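All remarks here apply to the structure that follows.
Only a portion of the chains appears, each positioned as in the full assembly.
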Amino acid sequence: MSACPQCGGGISVPESVQLNEILECPECRAEIEVMSVDPLLIAVAPDVDEDWGE
Amino acid sequence: MVDVAVVGGAGYIGGELLRMLIPHPDVTVVAATSDRLAGRRVDGNHPTLRGHTDLTYAPHDRLPDCDVLLLAAPGAAMSDAVRARVNAGAVLIDIGPELRLADPATYRRYYGGEHPSPELAAVAVPGLPELHRAALTKADTIAVPGCMATAAILALQPLAAAGLIGPDVLVDGRIGSSGSGSQAGEVNQHAERAGVLRVFAPSGHRHEAEIAQATGLSVRMGATGVDAVRGAQVLCRVTPADGLTELDIRTAYRARYADEPFVRVIAQRRGNYRLPEPKILLGTNYCDVGFSFDAAHGELVLIAALDNLGKGGAGNAVQCLNVRMGLPERRGLEFLGLHPI
């Protein structure tokens, strides 16, 4: 269980995770990029917010 | 088996109670009352019950022995029939507004006139398990909060209690037509009510008092009727405390709601349902709570949604019943909601 860098929510990172894999935070749905596997480092992926406007 | 009587069984809240309680494995519905439909089948005006019960309405004053009285009729808590049952030991769970406000002066301001039973209001435990679970396990009188009040309290209380927001809140409520009950008359005619954005309470909505009582905040509230049958949403505009971060907000909500069966924190970056949306909650007992925080401009909006007949009324009452009677808290409230809808 890692903490989401965006919201602090718990993210379970699969054992098989690979460098640059994109995970999704279950709480805030930020895209989280795996920056390094050992040690595990994750960061919020560049923001590509979908448009939701009117 | 818990024997339950539903007073006001012919209304929309009454129907929702019956929908949840008739299949409830630990409950027997021993009566549902209506004067207007006395003697008729309950599945006559509640068509989803067809095939599930042969119950007929009893008049309001013919209440059998029971363990719990669920009141879904205005003023019923003070009726002789109800008082008799209570005196005989029945637990009272009132979904109407009368017992919600502990302070008679506040009642007077918002309802006009004297409180019909201040001593009853004084002892009633608010029917909100998220705030009063322990007390509810042994309460004899339970006052379920109003639908939009419930949503606002669940959005505000964790942050207010943690000192993360300032003392003032502006609540903007939106609600579907079932919120005014099944007897609303001409104002709810389909051709008039369809498609509206009816600002029925620009300010001074009655739920101000309930929210203030539960959160300690100073509350101003308005409300608009929208084109929906079920569903309510509140937007709560608050002032963030100095230095507040998104993480602080999430942490406060998480601390409070991580183990709650019926509150979810919804504040997402993506998809069609990023913030609490009532339509996907219809028929459920969920209250979704979310927020939008623009730290740069100091703007914090807390948002909550629920089904006014679900967590906003009947569902919450059943949850209270489960808590009070020692039943599993989710029992009868398992429905996840529909999407698309």
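For reference, chains read A and B in written order, and residue numbers begin at 1 within each chain.
Please note the rule applied: a residue touches a chain if its C-beta (ideal position, glycine included) is under 8 Å from a C-beta of that chain, and two chains touch if they have at least 3 such contacts.
Keep in mind it's a predicted model, so treat the numbers as computed, not measured.
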**Study point:** Displayed chains are single representatives; whole-complex counts
**Key:** A x2, B x4
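Here is the rule we use: only the chains that are shown with their structure count from here on.
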Review point. So how far apart, in whole Å, are subunit A and subunit B when each is placed at the average of its C-alpha atoms?
Key: 36
Point to revise | Complex interface listing, subunit B residues touching subunit A | key: 246-247, 250-251, 254, 265, 267-272, 274
Check your understanding: What residues on subunit A touch subunit B, complex-wise?
Key -> 6-9, 27-30, 47, 49-50, 52
